[in-house]
Structures are given as structure tokens and as C-alpha cells.
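This is the structure, below, for whatever I ask next.
Just one protein chain is left out here, and the rest sit where they should.
Chain naming follows the written order as A and B, and within any one chain the residues start at number 1.
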Amino acid sequence: MRRYFRELSVAGALAVVLLALAVFAPAFYQPQPLLSLLTREAPTLVVACGMALVIISRQIDISVGSQFAVCSVCAGLLAAKGMALPLVFACCVAIGGLMGALNGVLVAGLRLPSIVVTLATMVTWREALRWLRQGQFVNLPDGTQWFGLSQRGGQWMLIIAALVILVSLAIATRHLSAGRFIYAVGTDAEAARLAGIRPQLTTFAVFVFMGALVGLAAMMNVVQSPQVDPKSGSGLELKVIAASVVGGVAISGGRGNLWGVFVGVLLLASISPALTHLRVEAYWEKAIQGAIILLAVVADGLRNRKQR
Amino acid sequence: MKRILSLFAIAGLAMLMGCGKASESGGGSGGGAGGKKTTIALMPKSKGNAYFISCKKGADKAAQELGVELLFDGPTDPDPAKQNEIVENWITIGVDAIAVACENREGISTALRKAKSKGIKVITYDADAQPDAREFFVNQATPEGIGFTLMDEAARLCNNEGEFAIITASLTAANMIEWQKYIEARRADKYPNMKMIALRPCDDLKDKAQSEATALLSANPNLKCSMAICSPAVPGAAEAVKQAGKTGKVKVLGLGLPNENKRYVHEGVTDSVILWNTEDLGYLTIVAADALAKGTLKAGDKTIKAGALGEFQIEGDSILLGKPFIFNKENIDKFDF
Partner (left out) sequence: MNTERHGFKAILLRHETILLFVVLLEWLYFNSVGPRFGSVDNTFDVMRHSVEIGLLALAMTPIILTGGIDLSVGSLLGLCAILFGKFWRDMGMPIPLAMVCTIGVGALAGGLNASLITWLRLPPLIVTLGTFSLFRGLAEAITRGVDTFTNFPASFIFLGQERWLGIPAQAPIFILVAVGIWLLVHHMTFGRSFRAIGFAPEGTRYAGISVERRLAMVYVLAGIIAAIAAIIYTARLGQAKADAGMGYELYAITAVVLGGTSIFGGIGSVHGTLLGVAAIAILNNGLVHARQPREVAGMLTGLLLILALTSSILPKMLATWRARRQTSIAKTPITT
């Protein structure tokens, strides 16, 4: 109980929001719109899982939004060229992995600070994409949407895929040695090295994995509509970092788990529709979002202070 | 080691210069900048926006026909401060005419007045500055015209009664705030039975517009129409309506590019897309800027000739492109931009 205080308190906050909705705006719980909203957040959840791993390994990746856009546009263009969907899918993940690998080489290989490296790659990818595509939408061929399944089928598939990724990663980080390596490196890289872990290799792998997850998430987003917006994913980095942190992942590395991240994603994702349902004016949305992030960390800070 | 280091630094710089030069040969339009060629600088609200790219297509055509050099640049994000900086840079470079789509009416006017005082001809297109900061405004549609057309069309689709919601780019976008004012004025004046129930920003992102529209639909079961007033929001809202299975029950209309909306219009999800001919807008802007720089267009003129497009009326200091155009199932395939 005490160990999961943070996760439980965030879950409590989420419960309050959901309860408020149940009382004041029960329309929120109609199955179809809810399914659509959850599907919209499935890619965010996948990226947030990756981000949590990156932060646990004591790094950060603010280039995910740009990577997401690059992957989306590449996937769109390949699909429009008539490439088979599974192949597009593989390419998209590979492109994400490659961009992640570039971050990984710079961070783990050259030992540059990740926040600066990914700041640089964020700007570079974004501007390069803008330069080459000039903001034009990519129209996808028929049958790309929902992988050619029915809408409901596609939505369930995406949600289940995101949950499978979440659960398998949550289990892997707890029980697989590779997962434990990430915590070890994030807690103390030098100690991890002395224990026989190769911290740089682990860091590199985490970044590649992050990139691949971004590619996957981009694909999960592309199939949700018949067009690709080259600006998709902008602001994603802040959203997932906030979700991770609200969910209890310590920015100083080594602490946090994916269940917390899951609750964090749900909490942040529910704010905007909740405000719409509760008929709060949009002008307050950003302020409320900021306040929630602050409240989450302040609650944690106060508790730590008491314990000191 | 030092040698390696300095080599590295030099290599980096060489790369920097190489990049600059390489892209210069590719990107520079017009070429042969030495002579007395007229230079016209054209600024979009932001780069990487399909709407302005199609304006540029028309502008390029005009520039080629008139033999003027065209500079096209703008901020990468819609940032009023960056627009001012680029205008001030152009003043220093010494271009002959500047044509701007203003992100922010008051902010840009400060820089445009400065350009005017330096003898540079200034016109605005798409979104106007303060009248004393420019000579002419190429008016594709007045905010009044856009607001009224949107509201009229929405009312027509909903039979003059019911709830509607607006999806905008951001809460701070100046032109959209202006349109909302006229939408509301028209509603109060002519359609008292229509009710505006929500305004949501989508950050100019299709994906976010889709999420917002989905929430709006489930929160407001009586919603009859969603009005998207920024171009990525139209397909976003349409996708949301389609996914909610409310095709036909909830009308979708908005300001957008035909190419981005064809699919939904044919499926019957989106009912009308409102826009003007963006290529003509770019073309006319350059023609007017060139005429102004050459002195053939003066205050008080009543018409302007624009090559193949024929003659356009001038009303006061605004050059009229014509009324906003409503794209629907019947005519949308005739347009490709």
C-alpha cells in the first residue's frame, strides 16, 4: 500500500474525475464515443510506455513528437505508393528505430546529455519534414483505415494492442533481466557497470526501443483516419513526459512503474473530454492541466518532506 | 588532438556553408539577382501550411509571367514576433514590395509602417493589417463575408434551428476570433433559434480536432452541426462524426482545402467546405504588388488587370477576389488544391 502510494493517489484523482463525470455528465459513458476516445489515446499510451523506460534509465527524449510525425508521413507515403500494409508497418517501426538509434549513438556512444541531443534532433526532424512536405496531408489508399477491418474491430484491435504492449512491458521491466538493467542503470550507472551490466549498451537499446515504439504508435495513429497530418504528434513529448511524471516515474531515474504511467495517461487524457462534458470553457484547459501536474508532484513532495 | 579538434570545427563550418550553398541553388527562385529586377517578398502566416503553399503556386506563376523575383518566407510557427523580424530583414535587404498574410493585426502593423516609411510598397493578403500600415489589401473575403457565409450555410444545413459547436485552431488566432464575432452577430441577427454551445481549440492539428469533436458529440446529443474554422479541423471533425455513426445527423462544414476533404464530401459526412481560390489569391497578390511597385496601381484606382484572370474590382483600398466559394458534392472534384 505504502509502496504504491503515488500510483494509488493518481488513480484516486482519476476516480474523482470519472465520478464527477458519472454524476454530472453521464453521457460520457456512452460506449461508442468512449471507445473512440480511448482509441485516440492508444498511441499516446504506447509512446508513454517508451518514455517511462527512457526516464527510468535516467534519460529523456523530447524528440518523440517529431519522430512521430516523420514516421506517420513515411508510413503514409509508402502506403500511398501501394506498399502492402504489413510491410509499411515494418518500415514505420524500422524508421522509428533508426531515429531512436541516432539519439542512442549520440547519447550512449558520445555520452552527450540526452535532453540536448533530443532537443537538437527534435528541431532538425521537424524542420526537415516541414521543408520537404510543406505541410501537405497524405491521402491514404482505401482499405488502409483500421487495417481494412470494420471500425469497431479496428478500434478494439488498437486498444488491445496498446494494452498488450503495456502489460508485457510492465511484466518485462519487473521480471526480465533486461528490464531490471534499465532500473539498475537509471539508479546508478557506475554501480550497474560494476555489477556486470553495460550501461551504455542499455541506454542505446532503450533509445532504439523508444524509437521503434514511436514508429508503432505512429502506425496505430495513421490507420485511424484516411489521411496523415504532417503535424501529427506535435506536443506529444510534453504530454507523455507529463503523463509519466504524474504517474510516478521519477525524473531522476530508477523509480516508477508502467501501471502508474497507464493511470497518468488516462488522467491527462480524460481532462479535455471531461471539461467538454462538464461544459467548462476551453480557456481554462491549459491552466487546469498545469495545476494537475503541479498537484501530483506537490502531493509527492509533501509526503517525502514528512518522511524526512 | 588539437588538430583533430580544429579540423572538426572547420569541417562543421564547411558543412554549414555547404548546406547553405547547396540549398541556395535549389531554392532560389528567379535567379540572376544582380540587375534591376523587381523583388517582391511574400509572407505566409506560417510555413508548412498547405493553404499557403497553394497560394504560393499562384504567386510563382505570376512572378514568372511578370519577370519579378519572388521571395517566399515566414515563421515556422505562427509567431507574430517572427513575422516582424522577417519583415524588418526584408526592409534591410531592400525589396521593392512586401505582401503579408498577417498573423496578428496590431503586431505586424508596427513593422509594416516602418517598411512603408522606407518607401517599400506594402500590401496585405488573406488577413489584413491596420489600414494605415499598408496600401492595399487583397481581399479574398472579408471576415464579415466569411463569418456570414459560415453561419448562413450552417443555418441552411440545420433548417435554421439547433445547437452547433465551433472548432478553432487556437484561442488566440486573431482572424478566427474575428470570424467568430461575425458568426455570432449573424446568428443573433438572423437565426435566433440556432445556439452556439461550445468552442474548442485543436492546436491546428487534425488528430486533436478529431478527439475534440468526438467529445463534443458525446457531450451534446442534440448537436446538429459542427463548424470547423481552421483547415485541419474539417477532416478531423468529419472523421469523428463518421466514427460516431452520426453521418448525416450531424452536419459538418468548415473552412478547408478541397483536396483534404474530397473523401468526406463524397461520403456525405462533410456537407460544405468553404474557401476561395487560393491560387488566384496568390496570383492576384503578386500582380497587385508588382503594379504597385511599378507605379501602375495607385490609390483611388477602381480596377486592376490580372493577366489571364481578367479584371478585379477595387473597393476603397481593398482589391476584391470575389465571394467565398462553397464546395459540395457536385463541384468539389473540379478543384485540385
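The rule is short, and it goes like this: a contact is a pair of C-beta atoms (placed from the backbone, for glycine too) under 8 Å apart; a residue touches a chain by one contact, two chains touch by 3 or more.
As the structure is a computational prediction, the values presented were derived from the model and not from experiment.
A.B. asks: Consider the whole complex, including the chain that is not shown, and state which of B:64, B:172, B:296 or B:313 touches that chain.
C.D. replies: That would be B:172, which touches the missing chain.
A.B. asks: Tell me which residue among A:74, A:169 or A:242 touches the hidden chain in the full complex.
C.D. replies: Hidden-chain contact among the options goes to A:242.
A.B. asks: From the listed residues A:8, A:98, A:119 or A:149, report the one that touches the chain absent from this view.
C.D. replies: A:119
A.B. asks: To test your reading of the contact rule: which positions on chain B touch the chain that is missing from view?
C.D. replies: 1-2, 4-5, 8-9, 12-13, 15-17, 19-20, 23-24, 27-28, 47-48, 71-77, 79-82, 84-86, 88-90, 92-94, 104-107, 109-110, 114, 170-172, 174, 177, 201
A.B. asks: In the full complex, which bits of chain A touch the chain not displayed? Write them out.
C.D. replies: 60, 106, 110-113, 115-117, 119-124, 126-128, 130-131, 238, 241-242, 245, 250-252, 281, 283-291, 293-294, 297-298, 300-302, 304-305
To be clear about the criterion, only the chains that are shown with their structure count from here on.
A.B. asks: How many angstrom between the C-alpha centroids of chain B and chain A?
C.D. replies: Centre-to-centre distance between chain A and chain B: 32 Å.
A.B. asks: Which residues of chain A touch chain B once you look at their complex with the stated criterion?
C.D. replies: Interface residues on the chain A side: 25, 27-28, 30, 32-34, 36-37, 40, 127, 130-131, 133-137, 139, 151, 221, 224-227, 229-232, 234-235, 272-273, 276-277, 279, 281-283.
A.B. asks: Tell me, which parts of chain B touch chain A in their complex?
C.D. replies: So the residues of chain B in touch with chain A come to 47-50, 53, 76, 171, 198-201, 203-207, 210-212, 214-219, 221, 232, 235-236, 239-240, 243-245, 259-260, 263.
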